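The complex is shown incomplete by one protein chain, all other protein chains being positioned as in the whole.
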Amino acid sequence: MIRRHLPGLVCLFFSIFLLAQPLCALETAPGVTERTGERVPLDALFTDETGKSVALGALLGKPAILSFAYFSCEDQCNTVLSNLASSLGRMSSAPGDDFLVLTVSFDDEDTRGEAAYKKKNYMSAAGRPMDEGAWKFLTGDKTSIEALTGAIGFGFRKTEKGYDHPAALAVLSADGRIIRYVYGSSYLPADLEMALMEAREGRITASIKKAARFCFSSEPGGRAYLVSVLRVAGLSTLVVVAGLFIYLKGFGRPGKKDKR
Amino acid sequence: MDAKETKERIVGAPTLFAVWAALLGLTWLTVDLSGKGMAIFVLAAPFLIASAKAFLVVDYFMRLKYEPSIFRYIFLIVFGTIAVVSFLVYQDVAYRQ
Amino acid sequence: MAADNTRGIREGYLASEPGKGFIASWLLTTDHKRIGILYLFSILSFFLVGVVFGLLMRLELISRGPTIMEAHTYNAFFTLHGVIMLFLFIIPVVPSIFGNFLLPIMIGARDVAFPRLNLLSWYFYMAGALLALTTLIIGPADTGWTFYAPYSLRTGSSVSLAVFSVFVLGISSILTGLNFVVTVHRLRAPGMTWFRLPLFVWSLYATAWIQIIATPILGVNLLLVMAERFFGIGVFDPAKGGDPILYQHLFWIYSHPAVYIMVLPAMGAVSEIVPVFARRVIFGYKAIAYSSIGIAAVGSLVWGHHMFVSGFSYTAAVYFSLFTFFVAIPSAIKVYNWVGTLYKGSIVMDTPFYFVLAFIFLFSIGGLSGLILGALSVNVHLHDTYFVVAHFHYIKFGGAGFGMLAALHYWFPKISGRMYNKRVANFALVFLFIGFNTLYFPMFILGYEGMPRRYFDYLPQYVLWQHVSIVGSWILGASIFTMIGNLLVAAFRGAAAPMNPWGARTLEWQVSSPPPKENFETIPEVTRGPYDFREGA
Partner (left out) sequence: MSKPHDISHRDYTGAKLGMWLFLFTEFFLFFGPVLLYAVFRFRYPHAFIDASLKLDAGVGALNTVILLTSSLCMALAITAMQRGRKGLTLFLLALTVTLGSFFLVNKYFEWGAKFAHGLYPGGEALAGNADGTAIFYGLYFFTTGLHGLHVLAGMAIIIGAALMVHEGRINSTDFVKLENTGLYWHLVDVVWIFLFPVFYLVR
């Protein structure tokens, strides 16, 4: 009886998985909800690092790399920005001429003074000459921040110590459409180059989903210790491998002992 | 070889009832103690009692006591793995804060 | 021993089982050899599907911009290529095919400990495999084979089904592992002591333990992802106070040891082939046996090194680096013992041995590139570039894949009772080797120059090496199909193989080819080690 109906039951059981869709689609969660192909709010007003108030639409006009940060962040935002700066330095197309970089603070208490300070640091970190207009550091009020982060699908949350937020860039076309996202806190120059090429052609593509990378405000800074441990481990492995090789070559002669 | 092993040891009903009574006693003890005493005790006591209960069930109801020693070694491997894995995950979680 | 090669192929296990039709005698069999054949055909079919996906992904890159597919199709293709190649091919291939076929014969048993459970695990494997392929039809997952939270929690594509299929495959893997452990413990022939076990059995035994211990953790992790998607329980969802890094812990607790599930049995097969063609006792038998166990034990504790970049504590990273260093030791022991065996052996060159040489060469490149990745990636950005892709293809395909092909060419005469055309096999191997290096070596260069992985498009400066790599993929594809075609022809039309074509000393070569239904007329009494090549032994 049961045996006869078993295939049917099994099919029924599996069909649950076909029908079910995720129930949780929370917009305010730290994480990125992709809105590829949609347009960012061009009329949202931000203040640039010189204190000038500008609409987002007036800033664009070229493809742009958009990154989010908050300026009191002590660890991961700095990693994101300095990695972005070093990638900009190694790219073949020129920031300013071929594309723009926008860094928007999502903390409405950040000021243009902090923005100017950050700008000075990271522009010099890029290690290549760039005009003043190539990389903008923007601050804004709550409504414009929420309009922009909402349009991008960038979810963040305030905590006691700062903000929890994802590490990701968005690449925009000249007319403000979202071309795709680049995830993570370090970026391959070639990856940015390709995304910008797609932005120039106005070709909307799929993003590469990578390991979740979050910036939790509670994280400790600095991983120099870890890096050195890794290096020591790698080098010792090499030394041991070389040592074993020399040992076997010089003294091993295993054939003599066992082969009678 | 097989003939010997099929002659299984029979665990008598009195033994089983005694184990059952001990288990009920420990259950009463753990409920009674819950939330009392020092913080470390609140965490440790229920788990120690639970381990004691688990060993009673495993040894007598599941007859591990009467099986060949290989079963015990496997048991140790499994709980050793659980301990080490917990320790390593803890190394991440505890120091991330 | 009474068995000899005059017993025809029709009298071996391949003959229909009495009272059953042809189909029932295969699909309802409990004979470990027939189940091995079921796995052989199903796994190789999925392998070819995976190869075709790989070739199409390469073909897409023949010109810049979308050529034959769009970006999201490409994303779906690499997810499926990864899932098929890892979960359907490289994890089960050696234990399920060769382990099933050979383990009982090698230890002198008539079958595994639980023959019906063995058949059931094949059905679980097929169910999981078909579910995974179903995701292709109903809208493939685009998360990559790791299903990392929180993407896998939110994305609308058929992640639930893909995750469930991996869960089912996990059950199959657990049941096979459990069966092997009990078989090795309980069914060894009289005189088959632990240290007379062939090294292949040792490696299968170690692998089986990893399968039993690590797979359930993946299982519960996948159950948690499903619960998260259906009910939103919140443990991996940062919006509810959960922690996606814990997903990565539970995922890599399984998936790093899974790398050893892939490589250990292939190493075991190599340890079997090397002494046979060197005609001498393997150098350091106990060292190899213990190193299998060592890899299994230490390899289970190094999962954290996949997570160094995902924001986890550096106190933990210190432990994991330390263990990563330790796990290199048993692997190195194996390689040196193989070389030690070959040294001063009287080597007989023959097809399986050529495969072993290719294995050792490619696996060494894979290992060395891993060290480079560890030591350099801090200065040069190699993470998420083609360098990583090249590295793991050298390890998984060049290592485990070539090990499997070596095993296939070594045991083929025993399994089918016929001999393949060695000239065609050697020819295919040479081209496979050339194609492999033409395909993957340029990826090291591309990766060093910064080409990001997993992308369907590339910049003009990469054209040259991309094209070299694509040509390599055609050579590789053609030689794989030639190789498998050669074996298929041999399986039906090849000349009858002798009982022991390679002059090996392990038990499976002491029965007829193909083996009789219950393996042995009388259970043999074992009186010597598995690699005793002395005259008259």
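Just so it is clear, A, B and C label the chains in written order, and each chain counts residues from 1 on its own.
Keep in mind that, in the parts below, a contact is a pair of C-beta atoms (placed from the backbone, for glycine too) under 8 Å apart; a residue touches a chain by one contact, two chains touch by 3 or more.
What you are looking at is a predicted structure, and each value in this text was computed from that prediction instead of being measured.
Trainee: Which positions on chain C touch the chain that was left off?
Mentor: Against the missing chain, chain C presents residues 108-111, 113-115, 117, 174, 178-179, 181-182, 185-187, 189-190, 212-213, 215-217, 219-221, 223-224, 227, 231-235, 239-243, 246, 250, 522-523.
Trainee: Please identify, in ascending order, the residues of chain B that touch the omitted chain?
Mentor: 1-2, 5-6, 8, 10-13, 16-17, 19-20, 23-24, 27, 30-31, 34-35, 42-43, 46-47, 49-50, 53-54, 57-58, 60-63, 67-68, 70-71, 74-75, 78, 82, 85-86, 89-90, 93-94, 97
Everything below uses one rule, namely that only the chains that are shown with their structure count from here on.
Trainee: Indicate the whole-number Å distance between the mean C-alpha point of chain B and the mean C-alpha point of chain C.
Mentor: Spacing between the chain centres: roughly 37 Å.
Trainee: Quick check on chain C: which residues sit in contact with 2+ other chains?
Mentor: Each of 245, 311, 313-314 in chain C touches at least two other chains.
Trainee: Hey, what residues on chain A touch two or more of the other chains?
Mentor: Residues 219-220 of chain A each touch two or more of the other chains.
Trainee: Taking the complex as given, what residues does chain C use to touch chain A?
Mentor: 65, 70-72, 74-75, 131, 138, 142-144, 146, 148-151, 153-156, 158, 160-161, 164, 228-232, 237-239, 244-245, 247-248, 280-281, 283-284, 308-311, 313-314, 317-318, 321-322, 324-325, 328-329, 332, 336, 339-341, 343-345, 371, 374-375, 378, 381, 383-385, 449-459, 462
Trainee: Tell me, which parts of chain A touch chain C in their complex?
Mentor: Within the complex, chain A touches chain C at residues 14, 17-18, 20-26, 28-31, 33, 76, 155, 157, 164, 184, 186, 188-191, 193-194, 197-198, 203, 205-206, 208-216, 219-220, 223, 225-227, 229-231, 233-238, 240-241, 244-245, 248, 252-256, 258-259.
Trainee: Show me the residue ranges of chain C that touch chain B in the complex, using the header's touch definition.
Mentor: Contact set of chain C toward chain B: 185, 209, 213, 217, 245-246, 249, 253, 300-301, 304, 307, 311-316, 319-320.
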